[in-house]
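Complex shown without one protein chain; remaining protein chains in place.
Right after this comes subunit A.
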Amino acid sequence: MEPPENSNASGGAVAFEDAQKIILRWDSTVSEEARERMIFEGDRDEVDRYLKAVDDIQKSMSSTSISDDQDKVNSTTIQIAMARLEDEFRNILLNHTTPVELDSLAAADPSSSVHSSAAGEYEEDDHAGDDDIQDQIQRADSSTSNSSASYRSTSSIREIDLIPQEAVCDLQSIAKRMISAGYLRECIQVYGGVRKSAVDSNFKRLGFEKLSIGDIQRLEWDALETKIRRWIRAAKVCIRILFSSEKRLCEQIFYGIGTAVDDACFMETVKGPAIQLFNFAEAISISRRSPEKMFKILDLHDTLMDLMPDIEVVFESKSADSIRVQAAEILSRLAEAARGILSEFENAVLREPSLVPVPGGTIHPLTRYSGDSTTPDMEFAELEGKTPLAIHLIWIIVILQFNLDGKSKHYKDVSLAHLFMMNNIHYIVQKVKGSPELREMIGDDYLRKLTGKLRQAATSYQRATWVRVLYCLRDEGLHVSGSFSSGVSKSVLRERFKTFNAMLEEVHRTQATWLVPDNQLREELRISISEKLIPAYRSFLGRYRSHIESGKHPENYMKYSVEDLESAVLDFFEGYPVSQLLRRRCQ
């Protein structure tokens, strides 16, 4: 615009005056117009002019031939320019703090953990508004879990663009000038202030609640489980996507200034949420230990372990030392907690002192408690290739079974002992079958072995109870040669009936009070009993009733009809006493 001057000094002076005018024009402490408009939201030419003005002032400041007075004016002008640039910087940042789309985040997340619950196991959480988001994350998770093999460390980090490139360029050009004018700290301050709240709000949208250690102690385990699950999902997104993207943004804006600056900005921005994130995991790692927590604690541990390489990368700066250290501490505490739970449980199983048999032969409380971690004895060869955890679990089941065996011997009635074993082993089998994690760890071979034991117990029970009952209905001994009544001894027959009735009544009365809690098992047992008892009785009746009917008081011997027996069997293993066997008219 101005005609070129001959001397540098005067040319410089003119340029300087223009620059100063521009800068003063945009001083928001004096000009209404300057307050209402933002330079970087307007005309690009204006932007360029302003930046050039700043550069010119700076250039003149570094020139040596400068008077004290001039210097004072310069520094005032620069201060005005910097204050303005600070506002512009803040404004650009504020214009680009739209919350990140969480479903796109989740879809980008490539990892899936072995222990984590299957997609179908998702439960309602207490943030109604977040349900949508959680659903999307879950769907995305399950859809991508097939496509991801095992991602290694930093390849699992996914940075996204938090701010569009043009804005980044503007921010860069402002930052450059602020820093060269010695206003680095203000720049970091502004950056940190705005980005902090942006990260905070993204963080909140992941469903994080600020829970204290006291809060977590007071929560029921069920509620905690849900929160742990949520944490696992959120932590992956946070570290691999949110935090790493913030880090990249810092690096972009403060490019070429030196890592100390972008490290400082980054830490300023994410330290709060990062600490909140880890505080939760820490609280879980120091909570009271009890068996049902084991798998979730392992899940948490494994997630954190998976994330460690990424944590090391994202938080590699010196100022992030405390975070890395905390993460490592939590990891080791979680491992300790899992080990502690396992061995405490082991001790409990081994030393469980109650000698009082469980009434009704039903499931021992310890079996039920160990329902989440159980299995039977095994050959050493079969233990090969199993993880230490699996072996430990198997060991626990061996101990459990040993203990159960011991307990069963306390039952005076040997049939009850067998029923007790049946109930408990069946429970274990059901639990293992019902948990994919357990099943995978313990293996189908063992499941078969267990099931075999179950069948064995069932057979033993039947033998113990029913052999002697059915013995009454055998043919041998009833036929006497050389008698007049077609070869059947009436007295023996009557004895047989009497004994059968007595035994049946006794078995019925006793075993109705026994309990098989599992519906299916109870049914199967009854069916199995019926299959042996009913046909035998029916054919016995069929063959010999005429002999009884031809004698005195047939009703004393043929007390029960087949139907009576069928309905009697329905009373078995219900767990409460019944009145006498119903007796209908004999047919």
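Criterion: contacts are C-beta pairs under 8 Å (C-beta built on N, C-alpha and C of every residue); 3 or more make two chains touch, one makes a residue touch a chain; residues count from 1.
Here, contacts and distances are computed from a predicted model.
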{"item": "Chain excluded from display, named as in UniProt, from \"Programmed cell death protein 6\", \"Tubulin delta chain\", \"R3H domain-containing protein\" or \"MADS-box domain-containing protein\"", "value": "\"R3H domain-containing protein\""}
{"item": "Full-complex contact with the absent chain, from A:Val14, A:Val47, A:Ala167 or A:Leu211", "value": "A:Leu211"}
{"item": "Touch criterion as defined above, residue of A:Ile286, A:Ile391 or A:Ala464 at the omitted chain", "value": "A:Ile286"}
{"item": "Absent-chain contact - pick from A:Asp55, A:Asp200 or A:Glu524", "value": "A:Asp200"}
{"item": "Of A:Arg25, A:Lys59 or A:Arg185, the one touching the omitted chain in the full complex", "value": "A:Arg185"}
{"item": "Hidden partner interface residues of subunit A, rising order", "value": "29, 35-36, 38, 68, 71-72, 74-80, 82-83, 87, 90-91, 94, 182-183, 185-186, 188-190, 192-193, 196-197, 200, 209-215, 217, 271-272, 275-276, 279, 286, 288-289, 322, 326, 329, 333, 336, 340, 343-344, 347-348, 351, 353"}
